[in-house]
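Here the complex is missing one protein chain, while the rest keep their positions.
Chain naming follows the written order as A and B, and within any one chain the residues start at number 1.
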Amino acid sequence: MRAKTKYVPIPSTIILPERDAERAPVLECVKLGITLGGIKAVEDFNLTVGRTEIVGLIGPNGAGKTTVFNLLTKVYQPTTGTILLNGQDTHGMNTMQVNKAGIARTFQNIRLFRNMSVIDNVKTAMNNEMRYNMASAILRLPNYRREEVAAHRRALKLLSIFDMQGVADVPAGSLPYGAQRRLEIVRALATNPSLLLLDEPAAGMNPSETADLMDNIRKVHEMFQIAIILIEHDMSLVMNICEGICVLNFGHVIAKGTPDEIQSNPAVIEAYLGRKKEA
Amino acid sequence: MTMRRLINLKRVEARRIYLTYAVVIVAYVICQSMSSAKFLSSSMRGMLVPICAYMVMAVSLNLVVGILGELSLGHAGFMSVGAFSGVAAAILLQGVIPFAPVRLAVAMIVAAVFAAAAGFVIGIPVLRLKGDYLAIVTLAFGEIIKSILNNFYLGVDSGGLHFSMLADTTRLLPGGKLIIRGPMGISGIQKIATFPAGAILLFISLMIVFNLVNSRSGRAFMAIRDDRIAAESIGLDITKYKMMAFVMSAALAGAAGALFAMNYSTIVANKFDFNTSILILVFVVLGGQGNMLGGIIAAAVLTILPEKLREFSEYRMLLYAIVLIVMMLATNNAEIKDFISRFNPFRRKEEA
Partner (left out) sequence: MTFLNFFISGISLGSIYAIIALGYTMVYGIAKMLNFAHGDVIMVGAYVCFYMAVRYELPPLLGVVIAMVVCTLLGMIVERLAYKPLRQAPSLAVLITAIGMSYFLQNTALLLWSSNPKVFPSIIGRGSFKLFGGELSVSHITALTIGVCLVIMAALTLFVGKTKMGKAMRACSEDKGAAQLMGINVNATISLTFAIGSGLAAVAGALLCSAYPTLMPTTGALPGIKAFTAAVFGGIGSIPGAFLGGLMLGVIEIFAKAYISSQLSDAVVFGVLIVVLLVKPAGLLGKMTQEKV
């Protein structure tokens, strides 16, 4: 006779904004983990992101936040766990396929195509939606011209969200720092993602630039109706803009909840400020 | 706004492309008329076709090194595949296509197809590697192609084509003809390559490369060059685009090889060795990576220069080496660059 299966309750950590509750989540991570150089850089990472949710991923330096992004975008293949993107298991996919499936990202230390013009950076990201082949390009056939003109228009439109259409022909590497960060976001948006990952978008920005960035992220969210996960150290930005917050420490999720809940969570305070020494 | 005063990249780029076309056409007209008016020495006239071939080699390698950003040390291998397949095709077609220019064109197309196939086969393993490892494997393939062609025999008789490796075991029927004879290469080639044909090939190569670079594929190449990880993150198929650039480059090199070979009566595989690969790489680096016109000019200068230095016969390769080192130091060392610019009367004032 078969042994009787013992049932245990799994603490469900899935919380979604009310407006997204009726729709399938854009991202579900279950027990995600990776071992890098013998160290469990991320372990037992669970996160569900609603269709139009803005989630903050915070934690002290070295907590594994960027590693989570690298797992989601398959820069690293996870050792354990599953990632469902729009309900589709991304197991065995590579970075390119994950992007086609709907994840776009920016990088902590900006990775632009520095020697290419600003608009070409954006157009490169539209590569997969352009429909003409090498022969039409070499022979300059009508569909080449049509597609290029359309891409050019759309790229300018995307740039105009961040008021960058004026610098379209400037080499990306010569842009000022803040503009480079903005361009990375535009480039990511150009791939038509359903989930946008922003890795420290406000790093190195002054308070007024950060305020602008906040407006811009809201604007993007409004316009495209996509989900956004944000890694950020600037707490005012995170608390202002994020609906849900996930706190990582030493590769583990130590708290999840709304900004108010997180701010008063003792585990989070301990992770950031350290434990009070027992007298 | 200061941004607006920055250069308009797109227009500068377009201007550079038209300048390149214009320079090529003007140079062709000048050389052709000088050649017809017997202003050129016979040695110079003999060099017109090889110069064109080297220019096409420079343009094609620039696609890989300058645009895609991968170092290839075996480009002469594709040139030799093109040379051998093109010449073999020309010999086989001698009776079928009596009109030489058409035969040359067909031979160059055959050469491009064979070289592209070689590029594809080699690209599969090569493009999985990165940086210096990729470079060393292209070097290895260059040497392998040379070794194979040095031991390859191809003959034709009434029963069709026969080939063998290492030794001539083609067993041709009487009346058959051995085309490729291993280390002896191909001899008795009809010299059907002409300067106009070379100029046309160069022009077509430039058009292919420029049009490709200014398309979604070209943007993908440059994105991969500038940042591979970011390129992947926006959904570019790295392998596909690397392969595309590599194969296109090989195809152009193959056509150039056929042109080159049909300027001589004999061609051997050892002509396309590591030194030839390096020579072409030097054109690209001296001309500026990604700069097609620069590469073309470098190819012309560095092919003519050793000839002009013949009066110093013994010292000419030594001088060549010194020129190479000094050029590299002058263009890449900040202090030396600074020192040179002090003597430049046209030096622009430092902008504040």
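The definition used in the following text is that contacts are C-beta pairs under 8 Å (C-beta built on N, C-alpha and C of every residue); 3 or more make two chains touch, one makes a residue touch a chain.
Since the structure is predicted, the reported quantities are computational estimates derived from the model, not experimental observations.
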Shown chains touched by the chain that is not drawn here: A, B
Hidden-chain contact residue, picked from the options B:44, B:129 or B:172: B:129
Candidates B:140, B:243 or B:301 - the one touching the absent chain: B:140
Residues from chain B at the interface with the omitted partner, ascending: 65, 71, 125, 128-130, 132-133, 135-137, 139-141, 143-144, 147-148, 150-151, 166, 183, 229, 274, 278, 281-282, 285-286, 289, 314-315, 317-318, 320-322, 324-325, 328-329, 331-336
Absent-chain interface as seen on chain A, which is shown: 66, 70, 75, 107
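By our rule, only the chains that are shown with their structure count from here on.
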Chain centre separation (chain A, chain B; CA means) in Å: 43
Complex contacts: residues of chain B adjacent to chain A: 1, 3-4, 6-11, 207-208, 211-212, 214-220, 222-223, 225-227, 229-238, 244, 248
Chain A residues touching chain B - in the complex, by the definition given at the top: 73, 75, 94-96, 99-100, 104-105, 107, 111-117, 120-121, 123-128, 130, 132, 134, 137-140, 144, 147-148, 166-167, 169-171, 174, 187-188, 190-191
